[in-house]
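In what follows, a single structure is set out as structure tokens and then discussed.
Every protein chain of the complex appears in place save one, which is left out.
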Amino acid sequence: MPAPDDALRRSGRAARPDGSVVAVGEDVPPVAFGGREVVLVAGPCAVESREQVERTARAVVAAGAALLRGGAFKGRTSPYAFPGLGAEGLDVLRDVGRALGVPVCSEVLDAEHVAAFRGKVDLLQVGARNMQNVSLLRACGRSGLPVLLKRGLAATVEEWLLAAEYVMSEGNERVILCERGIRTFEPSTRATLDLAGVVVARQRTHLPVIVDPSHAAGRRALVPALGRAALAAGADGLIVEVHPDPDRALSDGPQALTPEDFEGLVADCRAIGQALGRPVLARA
Amino acid sequence: MPAPDDALRRSGRAARPDGSVVAVGEDVPPVAFGGREVVLVAGPCAVESREQVERTARAVVAAGAALLRGGAFKGRTSPYAFPGLGAEGLDVLRDVGRALGVPVCSEVLDAEHVAAFRGKVDLLQVGARNMQNVSLLRACGRSGLPVLLKRGLAATVEEWLLAAEYVMSEGNERVILCERGIRTFEPSTRATLDLAGVVVARQRTHLPVIVDPSHAAGRRALVPALGRAALAAGADGLIVEVHPDPDRALSDGPQALTPEDFEGLVADCRAIGQALGRPVLARA
Amino acid sequence: MPAPDDALRRSGRAARPDGSVVAVGEDVPPVAFGGREVVLVAGPCAVESREQVERTARAVVAAGAALLRGGAFKGRTSPYAFPGLGAEGLDVLRDVGRALGVPVCSEVLDAEHVAAFRGKVDLLQVGARNMQNVSLLRACGRSGLPVLLKRGLAATVEEWLLAAEYVMSEGNERVILCERGIRTFEPSTRATLDLAGVVVARQRTHLPVIVDPSHAAGRRALVPALGRAALAAGADGLIVEVHPDPDRALSDGPQALTPEDFEGLVADCRAIGQALGRPVLARA
Partner (left out) sequence: MPAPDDALRRSGRAARPDGSVVAVGEDVPPVAFGGREVVLVAGPCAVESREQVERTARAVVAAGAALLRGGAFKGRTSPYAFPGLGAEGLDVLRDVGRALGVPVCSEVLDAEHVAAFRGKVDLLQVGARNMQNVSLLRACGRSGLPVLLKRGLAATVEEWLLAAEYVMSEGNERVILCERGIRTFEPSTRATLDLAGVVVARQRTHLPVIVDPSHAAGRRALVPALGRAALAAGADGLIVEVHPDPDRALSDGPQALTPEDFEGLVADCRAIGQALGRPVLARA
């Protein structure tokens, strides 16, 4: 059952028939999501050390990424897995982003933490596990920062859009949606990427929609094909995990691209972008 | 892939081969989950008014419920749906429970709210949407209150048990698991109740496991059959939504039993309990 | 979307508001499905040898099974797995059933084979993989034999009922539905048993509905609990895999009960049946 139109009163396409462009970047040249150009976001799953982030960031920015990602607070399935470096990780991310002149994005797990992200990250990520964490959505809505809202593993497109509406109902219009795969019976991938969901989300809302092929695939060998497919389906960008030494990654190594893999993916994205009239955004 | 044994180091069956009994009830006679007797929890989806809770509570306690449930903070899919009465709702719940001498249970949505639940509820419920809200799990683990942990809509049994482990890793051993249906393709019910998951959870952990047939069914006509089935499968109890006037309920009316329906269900539970050697717990 | 009422014109509850009783048994005393008494069907997954079927049949009939099952033509996932003994297996099954005075049931894979089943089996089973094999459904509808129609792994209740309607549209009213689990993301079981589907099927049609806990569970240790739950939910019977030596079974050994396990399950079924007013059918 689709939501009654007024349930998507701020996010619905009717509110802005021409679509939104969301600018991301507080103290660096802003990057625009939802315009003609597609945006590539890349970086490590987890911030492990300053050296690791610097090395990865230089490589992905040189290759064509316009925004750096990295997890400082990690919501792991097990309480005994690496939980991230926390606030210290945010500092690393900010420093590296500022040095390279690119905005940074990191996941926030808790409404109480949102304040601590201000001044450090340019884009607040709400993870799939928290897509219906109402307190967190509302806190992000009051943060003044743009929000990257991942679709939950079991969320319908409808519920995903209503989660965006939660953020927007607090007065924050800068929401970017991110499809990252839904949970199905298929065991050969970590999740099943729902590219029709991207198309439906773009039709029903005015919000930019990007795709995370890394978490959907769960395996490096599938990431480039899914990234290409996402752009061909009309996504406004990609967010990709890259690690300089995936075998030693503290989190999600098997799905991380090497910097060389990422270069290849960027080349493919440029080719597809040119073919379909949506070039890859180059850094300012 | 099952978690390595040490990931379930506190929740795993090996930690307590004979199983745990979790006592719930701070200022009222405590109710034991996980013993020979099965426990019936009942009450309205949402606390709407003192009169509504009193009326429902008297009926369900008279019929055989040992614990009262009621939602004060509601995590609705839409930001424009009834959000619950908040702290005032907790007061109503506490007053009614104390008056009848039964413990009460209510859902907590946010780590920041946990403190406000102390002294008001006897059992903290973590809802399906928040099953992997790590901050909330950890806060519940530090609360000193027992926790009812609902399985997420897309959570494997493995992930559910690891969520319990999060609570327990903070020193709180009083966790009760609650199966409430998983998301599948079948449209005739709101979720698909996974009773094998109940059996697997009981085999792999020492924790009590109860079942919520109301949210799984989504429709009143299916609730009694699922409740009976849950007990026959070996569940340690049920949590059921009851409303004195379901058609006027502010939340989830279609799945609420009337008090009369609930009486019928209790009679069935007693019959099954007698047949299988697990009587329904009577009030102290 | 529910089918328009006239799509279930023969199977719909409106056609026979009091429900159907389906008699099974050609040259042996017939067994009635859908009456007050619940029916237990048991036997090996595959007919492996005359000795194996005799041994299993004697045990399950002694324990309380009213009908013998056994696969002669096996639709295995791999072309290189044991395909069953074919027509020879049907002869074994018939002989053993006749000797014990119980009807027998076996799966038919192909419309062309239906004729060969006449005079050998009393109940034609259409397997989950063939639930939408329209040619087979129509051939079963013209066979003159009752049909046990398993729900497909990805079939909605709606589609399952429409498959029954295919059989009935050829003039054969003797259809028994069988829920055996649907495919979901949960890896700890082979399928997720959908007991609400049983209730919905009974509400929407007049056909008897039985449950196969063995294929849903995929593991012996879960079968009795699911069998008990199915009867408590209102199923009209169970179909259970039993093997005298499960570790040496040529097909699906891990989910087969031993004869001793089956005796325990029958005792539980009798207890639940007595509690709920639906005793287990005893042999004529």
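Going by the order they are written in, the chains are A, B and C; count residues from 1 in each one.
Here, a contact is a pair of C-beta atoms (placed from the backbone, for glycine too) under 8 Å apart; a residue touches a chain by one contact, two chains touch by 3 or more.
Computed from a predicted structure; not experimentally measured.
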Next item on the list: Please work out which displayed chains the absent chain touches and list them by label.
Entry: A, B, C
Checklist line | Selected from C:G152, C:P208 or C:G234 as touching the chain missing from the view | finding: C:G152
Item checked: Residue in contact with the excluded chain [from C:V24, C:V53, C:V92 or C:A111] -> C:A111
Checklist line | Contact partner of the left-out chain, one of A:L68, A:I182 or A:L281 | finding: A:I182
Checklist line | Touching the absent chain when the full complex is considered, from A:A154, A:V167 or A:V240 | finding: A:A154
Next item on the list: For chain C, enumerate the residues touching the unshown chain of the complex.
Entry: 3, 6-7, 9, 75-80, 109-113, 129-130, 132-136, 152-154, 159, 162, 165-166, 169, 182-183
Margin query: Need a quick check: the contact residues on chain B for the chain that isn't drawn.
Written below: 183-185, 187
Checklist line | On chain A, residues whose C-beta touches the chain left out of the figure | finding: 154, 156-158, 182, 184-189, 192-200, 203, 216-217, 221-222, 225-226, 228-234, 268, 271-272, 274-276
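Keep in mind that, in the parts below, only the chains that are shown with their structure count from here on.
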Check: When the centre of a chain is set as the mean of its C-alpha atoms, what distance in Å lies between chain A and chain B?
Finding: 34
Checklist line | Junction residues of chain C - those touching two or more other chains | finding: 184-185, 187
